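Here it is: the structure, laid out below.
With one protein chain withheld, the remaining protein chains of the complex are depicted in position.
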Amino acid sequence: MLLHKPVYFMLTALLMLTLACGGGDETASTEGQAVETESYFEVDSETAATVTGTVILEGNAPRNPRINMSAEPDCHGLHTGAVRAEVVLVGEGGTLGNTFVWVKSGLEGKKFRTPSDSVALDQKGCIYSPHVLGLQTRQKLAVSNSDPTTHNVHPLPKINREWNKSQTADAPAIERSFSRQEIMMPVKCNIHPWMRSYINVVEHPFFAVTGADGSFELKGLPPGTYTIEAVHERFKSQEISVTIGASESKKIDFSYKAG
Amino acid sequence: MDWYQLWEIISLPDNVPIVLLMIMLPFYTWYGLRQAFANDRLIAQLEADPEMAKTHHRKTQPFKKGWPREVHVWPYLLRIEFLATVIVTAILMVWSITLDAPLEEPANPSLTMNPSKAPWYFLGLQEMLVYFDPWIAGVVMPTLIIVGLIAIPYIDENPLGNGYYTYSQRKCAIWTFIFGFIVLWCVMVVIGTLIRGPGWMWFWPGQTWDHNKLVFEVNRDLHEFVGLTGTWAIAAFGTAVLGAFVAVSAWGTHKLLTLTEFNRKILDRMSLTQYLLLQLLMITMISLPAKMIARLVFRVKYVLVTPWFNI
Amino acid sequence: MAKAPPMDHDDPVQNKSLSVPLFVSTLVLMLTLVWALYDELYAMRPWKATQQQFVELYQSYLQQLRPKQAAIEQEIKSSVEYQELNQKVESAEVDAAAMTVDIEKRINRGVNPRMVAVRSAFQALRGEIGEPTYKLETATSAGKKASLESDIASIKARVVSVEVVSDDGSGNTETLQMDFAQLEAEFERLRNLRAELQAERVSLLGPAQQLRAKRSDYLKERMNGLTAQQVDGLIGKMDDFVVDIRQIHLRDIDWVDRCESCHLGAREPVALTAASMGGHEVFSGHPSRDLLKIHDPEQFGCSSCHNGNGRATSSMVKGHGRHKYWLWPLYHKENVTAGCQQCHSKEVVTPMAETLNEGRELFLNRGCWGCHRFEGFDIESDELTEVRREISILAAETTSNIKESEQSIIMGDEADEDDVAQNLYDRAEELTLRNSRIDAQIATLKQKERNLGVEVKKFGPSLREMRVKLRKEWVPVWLSNPHDFRPGSKMPVFRLLDEEVKSISAYLWQNAIDGDLRSHPLGNAARGKELFETRGCLGCHSIGEGEDRMGGTFAANLTRIGEKTNYNYLVRWIHDPSELTPDPDAPEDEVRLRPIMPNLRLSVAETRDIATYLMLQKTDTEYAEADYMDDPATAAKGLASLRHYGCAGCHEIAGLETEGRIGTELTLEGSKPLDRLDFALFTHNAKRGGWYNHKGFFERKLEDPAFFDEGKVKNHLEKLRMPNFNLSEGQVTALTTFLLGAVDTQFPKHYRYEPEDDRSFVQEGWWIIKRYNCNGCHQIRPGDETSFMAIDRYKDPDWVEQLPPQLYTEGARVQPDWLLEFLSNPALSSKNIHRNGVRGYLQARMPTFYFSDRQVGKVMRFFMARSSQPLPYLPEESQPLSNKERLMSRRLFSGRAAPCLKCHMTGDPLRDRNASAPNFLIASKRLKPEWTYRWMIEPANIAPGTAMPSELFRYEDHRWIFNGPLPAAFQDYEEDHAQLMVRYMFQFTAGELRSLLASGVPGG
Partner (left out) sequence: MPEEKDTGDSKRGLLGMFDTKVVQQKANEDLEALKKPTKTELYKSVFRVKHDDSPRSRTLGVLSNVFLHLHPAKINRDAVAYNYTWGMGGISFYLFVVLTWTGVLLMFYYHPTKVQAFRDILYLEHDVPFGKLLRNMHRWTAHAMILTVWLHMFRVFLTGSYKKPRQFNWAVGVILLVLTLLLSFTGYLLPDDQLGFWAVTVGTNMARATPILGHEGPFGPQFGMTPFNDVRFALLGGSIVDANALLRAYIWHCVAIPGFAATFMIVHFWRIRKDGGISGPSPMMLESEIKNPRR
């Protein structure tokens, strides 16, 4: 019988050891996984490159349609003179504004951090401002109403989920975000049918909206080959393929023909 | 050639016995006849040498003086029997493990199988249906086969060849039996299994069993060859032809029975009843190949047509 | 000759040893036994290895899953709300524990031991009484009985002493002196006491329990997928996994399915995919859990829907039943919905069976039923025949009743006795009365017959109109190959000989009605184009080919319409499709069928514009002269050809009015024995190529209906007649699925979906919806794509509101009576008919369909049943508004914050230019208040994408209040604001509207 004792002892010890180890492993793995977050792509600021350029409209810019706001005195009063839709915004020398320029391809498989700040869309004088905007997926869009009247904000996405929310005069900003990439998603107000804005949701931070001077800048791009696309609500979109090396800065120009 | 078709038929689990039959039957025929011929050689020797006949133990098996003429069942027979059961069991086990018994769709009276076949061992009878009306092929023939088989010992008056293989002493009997058993029964079974396809049509091995195959066959009654009309005339004509056939085959059988001196000696031992029974069975047996030839070669449907039955 | 005997004197028979063969054969026998054992345990049980593999894969997958789920769970658990709940639970548990500890003590230390002691004493006495009681019951003499009774009494009176503890749990002991009755009473008392104490404990533990449930609910509601604990549970389950057959047994029909012996992942709580299980498809989960919820496998089995041999487990081939002798082989993935048809055979639309639905829709809208009978399709003709038969039977009965009645009267008159006469007169009277009942029955049937007369429709257009409608030279060109002229046309391509084309054209031409058409001046083509594209024509028709095609596929493509028809006919047709050319030779009772095409209530001017536009749709193809079409001799040959090809199955043709269907009935085609499908010369190909099955036959036949003629030597008229529909691959699959499912089901009635309640209205309604293409314009089920939605114009943000309304919840929205009225007259007016009754702002027009009353009722019931609305509908009288309330609601209604009249129509054309919603004036007649209330609160839940904004109200203090600046009058209003608006709307009057408009509401 004496002989058996050490065996029992060892077996018990072994068993306890296994349990202890197993238990230990389990907690460790749970914690490790819980803490671990998704890995985002970080751009190396040493090698980051830039693409800049201008969008030009050749020829005479078409006249923008006039907006008749007589049905809404509250807004009508905010404007002096004729109000026109901001469809074709042309600067000096035929530069084209309100064009959305973005990296259409070349960044597949990379995941970018969602910016914490929100993008603003204001309704003032029954006009959306800005007319075209871009934001990242899951980035917050803050829609505010600076008018003394009620609007309803109604984006008409093709991919994202549709929503339609009314916003009274002094209501707080509506905060929403979009989770899928979608270009030129119209936003309308059913109460004021002339109101129109375009939201561009992109999975990465490399996009820009041209101002009246038609210029854009895509900063902090990792070196590589990209397709850059310029999209305008009125004109056909254009694509340019560009390869940039480390810390390089390239200039590309888009040019539209009016008419 | 469509060997796949042949394989399809042969590989049907239920047709495996046929394949076995096709192997075993020739083997055992050869195996039995080989001994018969060996015995015949000894018989010839003994017939030629009466002295030897007196002392010889008259078997091809070796024998020496001092060896017992009989041996104990235990263990000499029982061990063989035991061995046989072991081997047979092993064969059955392997057969049962490797081949699954067929199970087709649930029975459905509204869905006819084409070809719909009887179990393989009855395919000889089914094949006979081509040549005879069901009452002959399905009832009269089987009955006569059974009766005939039972009658064999009572007809066979040949005292020789009792308990040993021999050919020369029983030429007639052996030929008749081989003809009846192997040619008429087993071969018909094989034909029914391998050759008869959809619509019970004849497909040579290697031909595809095509359901769409059409064969233009005009089978005419014998009297149509002559151009007879009138029920009685036809019946009378048929009876006459049948009678002629009976007469011819009876004459043929008789010729056979009196062909050799030995045959005549045996015939002499037979009673009238035995003789008539033998004639009846022989004629019936001959009628099958006769009808087969008439049907397959001359496309004769019926020989005898009466309002009640046809032959 | 005998061989020389062996030289040695040993007898071979006795000396030969059989040891070696015996040993070898015994060894072989042993081996076969081992083999049999292996075969039994493994070779025939392949699922054993499969199950082991599953356990391995599943466990490793769960191990990967666990940390992910744990992280999600952790996130929820660290939320403030959860922590709060958790704290509450913990404190409640502590409280409860403190309170219950005394009770526990009392039960365990006091009541229970005391009860045990009392009971044992009590039972001892009772046993002692039992014996004399038995004797008493069986005793015969009175004396014996008396003595036994006294024995019993003495036992009962005996006092025993029992040592017990006190029941307060203090542990003090005492000694009880009790007789039988007292013991019994004490035992009862203790039992009750214990029950009370236990109840008290439960009630004390209650709050903690409730909080715990709340906490777990909180987690459950927010947890996406399983909790880590649940995953652990699954891992544990896999640890204890027993390799064994998994089977479902449906007892009522003795159905056994063992599919899950291999498909172990089918119902696992984790949705498994082949990818997550190492690429083994066998382990993937059932793709549609929703389906399994309705059809619980425990109730329906697996092979009942999927086919295959549910019992077989010896191999995949056997289990899937994909061998010659199994009549129900597993459906292939693309045809999997075929399994639905056997029980859902009464339907044309079955939710979640999209392939099958497509197949049925093709069968319906490609006119397969013109030649092939299929139960449920063209049910109207069957019903019509039945109704007519019933009428004639009843009519015959009437006549015979009259006769018998007369006979009875005569016999009564001549009867010898009064009461016999009386009986006969009664009989006569009864028969007369019976006739009046039958007359009522006949009247009802006649009504039904009239309805059916409207409902019965042929699939194709009436060819009796062709002379006024068509260009003569075009007819033979079309006949020889319709798909050349109009790719994808519903008219299939017949394999006609040249002379057949000629004789058919000639017959049709000469037998069509000749008539005069009113002649119209040309309209404005540009305006016509606009109208054509917006009025709703494109809901059914398409125009343009290839890339440029737009519009629906339900009706003809009008790209080359200008080549085939004439302007005046087109004007007549578009203006009123039911207008037919009068036939001077027609018999009086002739029934001419009405077209499917509805009346769009266009003005004549609009019609001319559209017709003008359409007449420009043509190419400059040259058409050969077709003089032979006027040749009577050619025409004479045409009739036989028309009959041969079964043209009358789809078209109305003079002289072929009574022609039946020429095709085989397909209702049970899927269970037709394979031998009866004519694979012709392909039989052997099919058998060896693995497509000797229903699927293989259907697919090939549908893809090319002449397929099985190949290689056959036949004369033209013996060839297969089925025309070529040029179906796409997907369409072939859909139709194959439908036909595969068209089986004689093995299931008893209670398995089949043949509801007799409201759900049957849904089944019935879909037939009309699909037959009249309501789907072309309206979305009826979520996810429907209408023809409009595909048109570029309607994708523009400005045009979104021009889409015809979604009808997801139509039954809940509108009142049934109103819907009946609307369906019969969508203009909702007898005078002003060139408009939409509800949505005047829509360019597209709700047309007037040529429905029978019955059909209108069916459509109404369809919508009601789909929204679970009871019939008849009894509107609830809405509570009248107080003056104050009226004022308040008016303020809110017309306030800046809720500019309702900005979008809703007012009847003022100027204001209504931008309207995108109906007028409030019709609300009370049209809408249901309950729905309206829900709509105002969250319209996106009812009609996603609607112009009506969400979140107009917010939920606060158990009511909905307006989500914006409130007029002052609302300060002390305690009621639900949305409810108030509903009441206001339902009491809205024209006067109210006028006064609102006059007061200058925003947008005025």
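Observations on the model:
As written, the chains take the letters A, B and C, and residue 1 is the first residue of each chain.
FYI, a residue touches a chain if its C-beta (ideal position, glycine included) is under 8 Å from a C-beta of that chain, and two chains touch if they have at least 3 such contacts.
Note that this is a predicted model, so its numbers are computed, not measured.
Contacts of the undrawn chain with the visible chains, over the full complex, involve B, C.
Contact with the chain that does not appear here is found for just one residue of B:Ile10, B:Val140, B:Cys172 or B:Met201, B:Val140. The residue from B:Ile43, B:Val130 or B:Leu288 that touches the chain not shown here is B:Ile43. In the full complex, chain B makes contact with the omitted chain through residues 14, 16-17, 20-21, 24-25, 28-29, 31-33, 35-36, 39, 42-43, 46-47, 50, 53, 57-59, 61, 67-78, 80-81, 84-85, 88-89, 92-93, 95-97, 99-109, 111-113, 116-122, 125-126, 129, 133-135, 137-140, 146, 149-150, 152-154, 156-166, 169-170, 173-174, 177, 181, 186, 262, 265, 268-269, 308-309. Although one chain is not displayed, its contacts with chain C can still be listed: residues 11, 13, 36, 39-40, 44, 254, 258, 309, 311-314, 325.
As a working rule, only the chains that are shown with their structure count from here on.
The distance from the centre of chain B to the centre of chain C, with each centre set as the mean of the Cα atoms, comes to 66 Å. Chain A and chain B have Cα centroids separated by 93 Å. Note for the complex: chain C touches chain B at residues 1-3, 5-6, 9, 11-14, 18, 21-22, 25-26, 28-29, 32-33, 35-36, 39, 324-327, 673, 675, 680-681, 683-684, 688. Those residues of chain A that touch chain C in the complex are listed here as 29-30, 32-34, 71-74, 148-150, 152-154, 156, 162-166, 168-171, 186, 188, 190-191, 193, 196.
Residue ranges of chain C in contact with chain A, taken from their complex: 66-68, 70-71, 74, 228, 797-798, 800-801, 896-899, 902-903, 914, 916, 939-940, 944-952, 963-965, 1002-1003.
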